[in-house]
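Just one protein chain is left out here, and the rest sit where they should.
Right after this comes subunit A.
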Amino acid sequence: MAYMSMGEAHRRITDYLNRFSDAVSSQDVASLKQLLSFSSNSPSLLSLADSLNVFQDANRLIKQSDNYSPFADITVPLFRSLQHYRTGNLVDAYLAFEKSANAFIQEFRNWESAWALEALYVIAYEIRVLAERADRELASNGKSPEKLKAAGSFLMKVFGVLAGKGSKRVGALYLTCQLFKIYFKLGTVHLCRSVIRSIETARIFDFEEFPKRDKVTYMYYTGRLEVFNENFPAADQKLSYALINCNPRSEANIRMILKYLIPVKLSIGILPKDWLLEKYNLVEYSNIVQALRRGDLRLLRHALEEHEDQFLRSGVYLVLEKLELQVYQRLFKKIYIIQKQKDPSKAHQMKLDVIVKALKWLEMDMDVDEVECIVAILIHKNLVKGYFAHKSKVVVLSKQDPFPKLNGKPVNS
């Protein structure tokens, strides 16, 4: 590291402080943002950190100047945080940054217009990212990680500042998305509920007013919550919105949306084209789609086994497993069509033994009673229209539309 003189260090520090007060007085958010973005690792911030180590009396400098002292509550802890950040001491960096951010919020509240909103976004992002790194540090030292949780509480406070009638309210959705990311990371998704309720029911918010990028992110996370809760029509609507409105160049984000949207679409009887699976590398779904198309229960079972870990991690395993009923329906339909070609007059009377044979071929050993159970379930869920002639072990299918399509609705629960 090149030697920095005391004079040079002093100059860099006053340079920063000047830029800070100038940015505020001229409401220049573009400049202000850059002064706060630690994770950008910009050369100027890094050299500022070095300067603070050389010239160690920055606090006095700040407090003794009329230009700098108004923002002392922000800049003093900010400088401390930057030094800790530079030396890799993330827990202390987080604590100091949170203190600085708190002071910033107080000032932000007093500024009438929303000119500094983008700087607030930067602060929200930095809080989350610093907290994540602080928790990693705690965990690696065998301590209990709790900074990300603290960041969540802090950002809820910031959300409250934005949830008012003024022009600052368009920032609320960005804050919401940062909170979603925290809650999902911590696995405390039930905490999403209250902020969702605010966004969707408070009269001060008009969803259409929010910036598109925040709406896309919001719909992605709320769509995922709908998948967890198996509300497939709602999940379809939200994830489709995110998909259609997402930046087409954000391929990673599109892939994530599809990862959750595909199981939803399958559950309402809609298949993705192979092109889509290949383009976004979602080939773990290929065999599942094929199994549905064919009515191939064996293939479905293999596909679920092969990618079990992946599906469990993303939480879609149960959704995919339940596709089994639709695969049964498709298989029965094929048996029906095959028999109809042989003997049209008898096809609507399907012997359960025939189904037993077909299942045996698919390596599923079931006796006639178990098959009767399954057919009964399909009838109950309106996947098969018919009734049993129980003694003769025959299911008598409706002559009209014996295998009703889902038509975009999930299977009756």
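Everything that follows uses one rule, which is that contacts are C-beta pairs under 8 Å (C-beta built on N, C-alpha and C of every residue); 3 or more make two chains touch, one makes a residue touch a chain; residues count from 1.
Basically, contacts and distances are computed from a predicted model.
Peer 1: Assign the chain not included in the display its UniProt protein name, restricting the answer to "Deleted in split hand/splt foot protein 1", "RecA family profile 1 domain-containing protein", "Mitochondrial import receptor subunit TOM40-1-like" or "Pleckstrin homology domain-containing family J member 1".
Peer 2: The chain we cannot see is, by its UniProt record, "Deleted in split hand/splt foot protein 1".
Peer 1: From the listed residues A:Ser100, A:Thr217 or A:Ser267, report the one that touches the chain absent from this view.
Peer 2: The single option touching the absent chain is A:Thr217.
Peer 1: Among A:Asn18, A:Ser167 or A:Ser250, which one touches the chain that has been omitted from the display?
Peer 2: In the full complex, the listed residue that touches the missing chain is A:Ser250.
Peer 1: Touch as defined at the start, partner being the missing chain; which of A:Arg109, A:Lys346 or A:Lys405 qualifies?
Peer 2: In the full complex, the listed residue that touches the missing chain is A:Lys405.
Peer 1: Which one, A:Ala72, A:Ile196, A:Leu325 or A:Ile379, makes contact with the chain that was left out?
Peer 2: Hidden-chain contact among the options goes to A:Ile196.
Peer 1: Thinking of the whole complex, not just what is shown, which of A:Leu46, A:Ala150, A:Ile270 or A:Val396 touches the missing chain?
Peer 2: A:Ile270
Peer 1: Any idea which of A:Pro145, A:Pro263 or A:Pro410 touches the chain not displayed?
Peer 2: Touching the chain that is not displayed is residue A:Pro145.
Peer 1: Touching the missing chain, which residues of subunit A?
Peer 2: 33, 118, 121-122, 125, 135-136, 139, 144-145, 148, 177, 181, 184-190, 192-193, 196-197, 200-201, 212-213, 216-217, 220-222, 224-226, 228-229, 240, 243-250, 252-254, 256, 259-260, 265, 269-273, 275-276, 293-296, 313-315, 330, 333-335, 337-339, 341, 351, 353-354, 357-358, 361, 405, 408
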